[in-house]
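Quick notes on the structure that follows.
Missing here is one protein chain; the remaining ones are kept as they sit in the complex.
Moving on to chain A:
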Amino acid sequence: MSWAQAILLARGLSRGWGGICSTALTGAPFSQVTPQAPRGLHCSTAAHQPDSPLVPRPPEPQRGLVKALAPHEELFRQAPDGVRDKASFVQAVQNFTQYNVHKRGHVDFIYLALRKMREYGVERDLAIYNLLLDIFPKEVFRPRNIFHSIFLHYPRQQECGIAVLEQMENHGVMPNKETEFLLTQIFGRKSYPMLKFVRMKLWFTRFKNINPFPVPRDLPQDPVDLARLALRHMEPDLSARVTVYQMPLSKDSTDATDPTEPHIIGIQSPDQQAALAHHDPAHPIFVEGPFSLWLRDKCVYYHILRADLLPPEEREVEEIPEEWNLYYPMQLDLAYGRSSWDDYEFNIDEVEEGPVFAICMAGAHDQATLAKWIQGLQETNPTLARIPVVFRLSASSGELLASSSGLEEPPLTPPEGREEEENNQQRQQQSQS
């Protein structure tokens, strides 16, 4: 018996590794492990398009409306007032289970539901995922003997189960005991969805707090608040002060497309203020930007106020005043310093950069707006009035999209072909966050 178990284990492991490797290599979702897996033997009886891939395909709104609807699409269009929330989603799922006692076509329905989740804003709701898993008939797909477990038993269903878990992973939803219970009931312990579940359990906990600079899960919608968050995110000094130099003209113009009165928010720490006060007015300082910063799925742009590094001969050497400390000597009058065997400093070649005096985020990236920022800075930094400021604004080549769309919600239903990109992108962000 033990050899059988060993084989089983080895087999499972190699499959698992294969899955991981192929994911890593191709960047394709996990559920594509065995695209040519024998299928049809235990296929659900539901009618399905023979060419339909196993990955959840995004709905194809343009074609979908004119051409054939996906099966069960109508269940999601029943909400009379068009409200799309958790309750109506649950209602749709319940309708499916009620009218479909034999769960005919449940795999297709689950794929459909997975695609719809984002529209309903429930993509981060664990209860909904459990609800979807609950659609699977219980006990049917459990392997009954060793050969079942060796060969992919009910592959289409297992892959559907993995797809559910995959989407959970992409949205950072941690499965719970109920998920585990459902999976064991549906697929049994020795199944691929269960393997995926165990891995999620293991790695999610370890990766959840791996980012030392966490970004909140729900970003503020208001560009001013978002800018505040982004500036705080970039500035390491906790005593830095965020100043709103200009509020957007009216609440309606929060899309920041209105060029007349874009928001201007800046941050400056006391140290930066002091450095600016000591800046020699003979040397100009520069406003540079826009530079991009990603916060989860949003890209924001910022500008910096910086100066060039002083040439070494012009730098002031900080000297210790003779009469400084009333209580103890600040330096010893000894001829010798630290011995080499107590010097733990690594020899690092550091590229020194010029000082950054302030950072700002504005709704528009033109010189007029940024000049207002400099004006605002002059109130707290009087020396700034005497220093020539040079604007070195790159044309918006650094931006991925038009400046305005950076602050907009990404389209809810991205066009076909972008889905995978987006998935990858999300995965990257999650591994960062």
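Here is the rule we go by: a residue touches a chain if its C-beta (ideal position, glycine included) is under 8 Å from a C-beta of that chain, and two chains touch if they have at least 3 such contacts; residues count from 1.
The rule is short, and it goes like this: contacts and distances are computed from a predicted model.
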item: Name under which UniProt lists the unshown chain, selected from "V-type proton ATPase subunit a", "Complex I assembly factor ACAD9, mitochondrial", "6-phosphofructo-2-kinase/fructose-2,6-bisphosphatase-like" or "MICOS complex subunit MIC60"; value: "Complex I assembly factor ACAD9, mitochondrial"
item: Option from A:83, A:101 or A:326 whose C-beta touches the chain left out; value: A:326
item: Residues belonging to chain A that touch the chain removed from view; value: 174, 176, 201, 204-205, 208-209, 238, 321, 323-339, 341-342
